[in-house]
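Heads up, one of the protein chains got dropped from this complex, but the rest are sitting where they should.
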Amino acid sequence: MRLRLRPVDSSFYDLFTELARHLVEGADLLAEMLSEDADHASVAERMREAEHKADEATHAIVRRVNSSFVTPFDREDIYALGSGLDDIMDAMDEVVDQILVYEVKVLPAELSDQVAVLQRCAELTASAMPRLKAMHSLDEYWIEINRLENQGDKNHRRTLAKLFSGDFKAMEVLKLKDIVESLEEAVDGFERVANIVEQIAVKES
Amino acid sequence: MRLRLRPVDSSFYDLFTELARHLVEGADLLAEMLSEDADHASVAERMREAEHKADEATHAIVRRVNSSFVTPFDREDIYALGSGLDDIMDAMDEVVDQILVYEVKVLPAELSDQVAVLQRCAELTASAMPRLKAMHSLDEYWIEINRLENQGDKNHRRTLAKLFSGDFKAMEVLKLKDIVESLEEAVDGFERVANIVEQIAVKES
Partner (left out) sequence: MRLRLRPVDSSFYDLFTELARHLVEGADLLAEMLSEDADHASVAERMREAEHKADEATHAIVRRVNSSFVTPFDREDIYALGSGLDDIMDAMDEVVDQILVYEVKVLPAELSDQVAVLQRCAELTASAMPRLKAMHSLDEYWIEINRLENQGDKNHRRTLAKLFSGDFKAMEVLKLKDIVESLEEAVDGFERVANIVEQIAVKES
């Protein structure tokens, strides 16, 4: 086993885990938003809270980096991981916002497949964060995220093809396309986070 | 009072102030562009000049960083501040461009609220730049910018809701949405610049 030259400050792993747990909550709220008879205003309210808590966790990470003399891995990687997770929350929050502001009533069923991908990605990411400490079993995490991102990419193309198939009016396409792109941004965000984790693991190995 | 370990090269503050003054000019040109009976071609011509001058000020900053042995604050922060300010100019220039190229004749009144936010942000930013030297009274600057960005976010959502309310045809929405998004990008740009200034102040304190 490798000797650690840097003391382990567990609080970083706790903060990352907390931040990632907010993403699980966000993805579950998206699933609720897409369900029939969803109370859009109530979901939006809870999403706003989740987004706010994610923001606070991100700021706590940044403050801790700034005030720590030693950090468990490179400062820039800690920033990148924190802001990478926060960006995903913002993208998920935007989906809810767009559905509300555009007053979209009917959402194509294809969107649910993408939200299922996001829920799976969020769960995997949240369970990978505590494993950063010992840097073990991370391979399966990023391999699975990459598989899910490929799946998400296929969903995205299929949904776009559907939007442009002639079943929707231009105005509906304009609204739905923004929503579909925010969902894809969230999926891409999970891949970016997995890449950051992979890079951290490579440096530490 | 804290001792300065680095000599103060005033020219950096002068260059940032000059660059920010071009943003004030740009925001005023946007206000003119939205006024009734505006001469769109003439405003576009003057915006192009302002954008060109902002570009030159940004390049002067980069050249000075590259040729200075010591800089008043971290090189990367100077780059970030310079390009952050320049990005705002580009976003404002794009608004004028979009109005011209899309031949938009009627602009919804909501856009003027957003341009008023931009004018206020630009004034605040330009008056904060010389204060970077002594690092004083910057708190009120970034608190006010954050308040304005929140205001801008509300304007943005209200304008989008208006665009999708059914009062506009899809083709008009397509044009106006681009313009509305460029305006929001400019507002966001001011918040990003305020964050960079805050980070510089934290490091120097």
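As written, the chains take the letters A and B, and residue 1 is the first residue of each chain.
As a working rule, contacts are C-beta pairs under 8 Å (C-beta built on N, C-alpha and C of every residue); 3 or more make two chains touch, one makes a residue touch a chain.
All figures in this text were calculated on a predicted structure; none of them were measured in a lab.
Enquirer: Return the single residue from B:Ala109, B:Ile143 or B:Ala170 that touches the missing chain.
Expert: In the full complex, the listed residue that touches the missing chain is B:Ala170.
Enquirer: Tell me, which residues in chain B touch the chain that this view leaves out?
Expert: Against the missing chain, chain B presents residues 66, 97, 101-103, 169-171, 174-175.
Enquirer: List every residue of chain A that touches the chain not included in the displayed model.
Expert: The list for chain A reads 157, 160-161, 164, 170-171, 173-174, 177, 202.
One rule holds in what follows: only the chains that are shown with their structure count from here on.
Enquirer: Suppose each chain is reduced to the average of its Cα coordinates; what separation in Å results between chain A and chain B?
Expert: 29
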